[in-house]
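Of the protein chains in this complex, all but one are displayed in their positions.
For chain A:
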Amino acid sequence: MSKRKVKNDHMPVGECITQVQKILRERLCHQQLPQKLVGVEAQHKHLLELLKRTAIHGESNSVLIVGPRGAGKTMLLKCVLRDLLEEKEVQKNLLQVYLNGLLQTDDRIALKEITRQLHLENVVGDRVFGSFAENLAFLLDALKKGDRSSSCPVLFILDEFDLFAHHKNQTLLYNLFDVSQSAQAPIAVVGLTCRLDVLELLEKRVKSRFSHRQIHLLSSLTFSQYLDQVQAQLSLAHDFPDTKFAEDWNAGIKTLCEDKSVEEVLQKHFNSSKDFRSKHMLLMLCLSRVSVANPAIKPADVLEASRLCLADAKANMLHGLSILELCLIIAMKHLNDIYEGEPFNLQMVHNEFKKFLQRKSNSMYNYDQPVVMKAFEHLQQLELIRPVDGSLAKTQREYQLMRLMLDHSQIMESLQKYPQCPTDVKQWAMSAFG
């Protein structure tokens, strides 16, 4: 490969584009670990030292990493583990157990998973665990048999830690923390959660056993840092086969980031969330517009991607409705205005619609009750309207009370874009009352 690289310094553009797509997609989707963490050095150091002490000194620890979604909790942990495993001494010693609150939904499954990941099932041959109780006793015995200096430290990583707190009696957490606070096999319990109030979920005896170490991961990212990140993430590294293309690409990215309109779009995204996932989503959409015909990311691409990202889902759905359905929605909006958000039923909506037909309509004519009914049901299926709680049971469908699940702004926005919308319908929608 390297030979080829030297020979073909200039690859055809198509191949370059494919390469770019491949590299950048991997970067954005596989969430490659950055070489160096920005902004969370202190947390990194704290966690690294903590885990190192477990791995090397056999000291049991427990810690929670708390931060909002997309703040980089997992990335921090992975970076720490990568750095930790660079040490030979640690590499040979550390056992890791990954649990996820979304997968291990109760302690029974969690225990099985722990046993599997620790390869303890091999020790007993193909012994099948009879019961949950046996499994627990078995695991606790195994952990109890170890001691600080001689057994292998075990690292327990509990992703979505808060969900483990909902398990019955919090048995698993109690036992893990209890082991970490007693002279048994050295373990480190690392919990990842986005809930700030996670400690309040713990029962008092579980809480007492937890060491109360919390690493808060709150991104104090500024916009300039955000811009830098975007630029870095789109730039190509020096080892790209075609150096010339890479240089051009990087220059293009640089100008792109300095572009006023692009900056504005990014600012909007930044204001909305600092979550790295939404950023990656935006960049992915930009990247997918790159092709041979369009070999660089242009500001227009970014704008288009942003528009796609920020598009309102419900308003988009309104575009697919028939005129009758749209009219019903408008009628509902008027009813909402008149009765200040009180629920309505089909009959009321139909009457409102008929009033409109009598007074203003010249393009629309009346539909039969069954047709209106069908349209109404379709709206319900799309969850644009939903029945009021508890009114489902006895009432006839025509009189069932409903609520509109749309905001007025959404209706107005979609009306603007609705293809070939009759003007009288538009006017009706815009008018203050009926």
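Here are some notes:
By our rule, a residue touches a chain if its C-beta (ideal position, glycine included) is under 8 Å from a C-beta of that chain, and two chains touch if they have at least 3 such contacts; residues count from 1.
Keep this in mind: contacts and distances are computed from a predicted model.
One chain of this complex is left out of the view, and of "Origin recognition complex subunit 1", "DNA polymerase delta subunit 3", "Cdc23 domain-containing protein" or "Pyruvate dehydrogenase E1 component subunit beta", the protein name its UniProt record gives is "Origin recognition complex subunit 1". Checked against the full complex, the one of A:K145, A:H319 or A:R359 touching the unshown chain is A:K145. Of the options A:R195, A:H280, A:K360 or A:K426, the residue whose C-beta touches the omitted chain is A:R195.
Looking at A:E26, A:E49, A:D337 or A:E377, the residue that reaches the missing chain in the full complex is A:E49. Although one chain is not drawn, the whole complex shows that of A:L76, A:A110 or A:A185 it is A:A185 that touches it. Interface residues of chain A facing the missing partner chain: 45-46, 49, 56-60, 66, 68-69, 89, 92-93, 95, 107-108, 118, 120, 123-126, 130-133, 136-138, 140-143, 145-146, 148-154, 169, 171, 174-175, 178, 180-186, 194-197, 204-205, 207-209, 211-214, 216, 218-220, 268, 270-275, 310-315, 341, 383, 386, 403, 405-407, 409-410, 413.
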